[in-house]
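Only a single protein chain was left out; the remaining protein chains are all shown in position.
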């Protein structure tokens, strides 16, 4: 089968690889129909993520049709149309039972990381019963791909951890796919204002179309001043960091209101200064989270009922055979005005 | 001044009454600009509410301009444009400090009940600092009147107590003004479906315009069967009772899913059968609440930001001098297709 | 093997029964070491629970040693010392993943109900990985038996659902084993007072030893008056119903403070009058729950650390061969001053 294979820092190839088979009675083999590329895949290609070894098939998102199941898979059948969760959950360990599947003792984020992933014609999914979600008959498949990772990430790490409430003023720093996923799901809670902050004008344009009420382009400077002015000097109730850099996390600290929540979504590689010398007395909550994908069933209901339209995040479409071109587009997102790209397998 | 005066069971008159004056240093005198009639006022007129004595000026909702303040009123000034909360809160007692202002030791629902109310040209508001809300400069005054009582009631007693979540299926029993207020504010949380249940087709039509996704007219029978069928046999996640009768509260018990919430909003006059013989093992939560109006600032933000349009609840407008006609319209709501009526003072 | 077998309403026998074997790859066979009798077993024997058919081995609590495991059991090994949860959880269905294992689509309360139970020398436990708990090396086995059902029931249905807080006044109606389990676990939260209400003086004596601060014997009448007097007329913050009768549930309604919680634990067979004519405006929360046993790991930690001593609930000990005598003792609890009886298998 065709698959995108990591070949060490900076290198990847579309190769013919052996089709995966069942290893455990709880496995399923899924014939991929759609997949996508995540910012994390770009990090892997830069060699930033040491757990990924050469020869690994990348990808941790997508939809497909179940081709084969182990004898102990009971919730799914051959032929079922499914979403693949980016988090593989055994469903049994203490973390899974607490709803913290990201820290599953046997799974967590392993697809396209420590086991072969979804940018391929077939993928083996361990613990299939607790790592797949059935797709309703009339659902749009491209929308479903967004439920593998990006929407639960924006929702769980950003919106739920940030405790967005009706009437709130929310700032989202970073208008990339994750920040926009936070924007789409923040709207579930009727905040009064969503301030979107980015340096890319075309991404801010997208944010505006997705109902951001205020925009700040960081290239123009005076970001803190502008945000404080938009909130009449009070600061924002919720700041969602969707970039993963010290300066954006510091920005959150500068614009948060007393009693506010800073919800980190970004992947960080460095120590960040925490301004406890001012924040110690400001009744602030700061959260971090690796997505647990425990809200996928809830999000699926919002998509099916039309409350959430995740296809708005998709800008480009490719065939799997053109996956290198897809990476080129996604890797030059600003130039290409790319958000999420869909790969048909 | 003109005022609507209760004259014992079944009787009311528009009379000339003395203009109220300050009694305590924490009082404000408000010149009424708009008021409205509540279902509770009809109960009073039937003689159902024994705390209301003859000679009482009715009404506990409205907006106005502050004409006079006591020396200890610090948050408001003469000339301020304000919403009058239906709950008068001292702000100091244990209940107020726990956010349960409905049970304020000195206040609570007293306007148009144990002290003179708002269906008049002027009203005295005790504990003005914690019982009034400033109206922003460009707000629509009629929308503001809906924040005195009906919207916080639907939101606090129905939606918040019912714990409405994204993706939920919510049933609201009773499509009168309160049920529709619950509908409008339930939408803050992106539920997948809102099933509106009433016997009046024209009220169900309004519910549909306000984005109810499913309707059940109880006149046609088989209500439980229909609701269970709409939820594929599972029942609803949240049932909001906005009628106040044993049969509608029983309906909630019949259609609630395991793990669901029944939020009572209706005013009840009788014992209701509780089916613990089935519900004991169904992980159900039942709540009751008299509105505390602690969410008025939050609701005000949602109105100002355009997330909530409370004017959709207003069907008729009168002058205070025509208050008897207004009562006639509101008291024959089905015939008149009346929801909320606005009185200009 | 020896086992206690239900033989239709009013009848039970200690019989030789075939030893159970594995049926599914997720099963475990447990050699029982200790078990106990639950009030529910008495209900079964009265013929009250129609899901239990003749020939069923009773019992849903106990500890044992794993003798055999299916190929897909991964968290346990042969020889492991385990607690058997009264709730069998598949760990995969929507209810299990929401922590509502009592409503598991494949399990729930099935032991000694729809499949053979634990009052036997061996028992088959389906979904072993998510239905058993490992016992630490130095734990007291009799204490562990109390974690199968009674302690999570008192804690989840009574204390957690009742939202017991430091400084609260808690009333527990019913000083039987479940009410006392609620008492023991209510103490986790440092309530100011726990009022224990029962008609049996010897049970009230036990409650006093377990740190109840006030006692009311219902045989002496004027119960509401006494409880209100103990709370200076305010009522209790939390009322836990651990009897399962209309009159005790009505008592909860009579003594609950505004803003309070009524947590039902009792098994009810009849409709109960709900006094909405007074409670509608009192900001009350009423909950029901079948134990989910999701807190067993937490409770285990409190036992191991010495914060909870469940052996205080054990009054009698028997061998399994004397199970009929054990039933006689437990079935005449008042006469025998019996709380929980331990059966050694």
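Per-chain numbering from 1; labels A, B and C assigned in written order.
By our rule, a contact is a pair of C-beta atoms (placed from the backbone, for glycine too) under 8 Å apart; a residue touches a chain by one contact, two chains touch by 3 or more.
On a predicted model such as this, the values are computed, not experimentally measured, just so you know.
Novice: Which of the chains on display does the removed chain touch in the whole complex?
Specialist: Result for the missing chain's touching partners among shown chains: A, B, C.
Novice: Give the residue, chosen from A:31, A:103 or A:317, that touches the chain omitted from the document.
Specialist: Result: among the candidates, A:103 touches the missing chain.
Novice: Out of A:62, A:107, A:158 or A:266, which residue would touch the omitted chain in the full complex?
Specialist: A:266
Novice: Kindly state which of the options C:47, C:167 or C:269 is in contact with the chain not pictured.
Specialist: Of the candidates C:47, C:167 or C:269, C:167 is in touch with the missing chain.
Novice: By the contact definition given up top, give the residues of chain B that touch the hidden chain.
Specialist: Here the touching residues of chain B are 25-26, 71-72, 74-75, 90-94, 96-97, 99, 129-130, 294, 297.
Novice: Considering the whole complex, not just the chains shown, which residues of chain A touch the missing one?
Specialist: 95, 98, 100, 102-103, 244, 249, 258-259, 264, 266-277, 279-290, 292
Novice: Tell me which stretches of chain C touch the chain missing from the display.
Specialist: With respect to the unshown chain, the touching residues of chain C are 165-168, 185, 187-193, 213, 297-302, 304-305, 307-308.
Convention: only the chains that are shown with their structure count from here on.
Novice: For chain B and chain C, let me know how many angstrom lie between their CA-based centres, rounded off.
Specialist: Computed value for the inter-centroid distance: 42 Å.
Novice: Averaged over CA atoms, how far is the centre of chain A from the centre of chain C? Could you give it in whole Å?
Specialist: A distance of 42 Å separates the two centres.
Novice: Mark out which residues of chain A touch at least two other chains, giving numbers and ranges.
Specialist: Residue numbers touching two or more other chains: 297.
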